[in-house]
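Of the protein chains in this complex, all but one are displayed in their positions.
The block that comes next holds chain A.
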Amino acid sequence: MSTYYFVIVGHNDNPIYEKEFSTVNKEFRKEDQRHLSQFIAHAALDLVDEHKWKTANMQLKSIDRFNQWFVSAFITASQIRFIIVHDNKNDEGIKSFFNEMYDTYIKHSMNAFYKINTPIKSPMFEKKTEIFGRKYLLS
């Protein structure tokens, strides 16, 4: 019973990629959660921006929480922010997931046809996210 909401946030605070992972069956999940995750992730940006200069790590660990949700963040060298809103502790998994996603993101961003800060619509990216999500977050 755990859910993860992963979002990549561009420089203008705009989500450029969103993905949800959950072990909970779709029928049981409330639709309500989806926008709440967005609110939480968006609110956490303030803290990401505050913390990013305080550490040399790209990994920002758990930086915020709201009720039962934790927010973990990762910041790339180009200041693209990866955020995960999750409801259980899984630091190691999240760390690995972030690292893999960073790799994937870099590869994607090197595509000459991709413009930074625009939504990522690549099916390849989607597939990789799916794989890493299952591997590190849901296992």
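In this section, a residue touches a chain if its C-beta (ideal position, glycine included) is under 8 Å from a C-beta of that chain, and two chains touch if they have at least 3 such contacts; residues count from 1.
Note that in this section contacts and distances are computed from a predicted model.
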| item | value |
| --- | --- |
| Hidden chain of the complex, named as in its UniProt record, picked from "RING-type domain-containing protein", "Trafficking protein particle complex subunit 8", "DNA-directed RNA polymerase subunit" or "Dolichol-phosphate mannosyltransferase subunit 3" | "Trafficking protein particle complex subunit 8" |
| Listed residues A:19, A:42, A:61 or A:95, member touching the removed chain | A:42 |
| Missing-partner contacts on chain A, residue numbers | 12-15, 34-35, 38-40, 42-47, 49-50, 66, 119 |
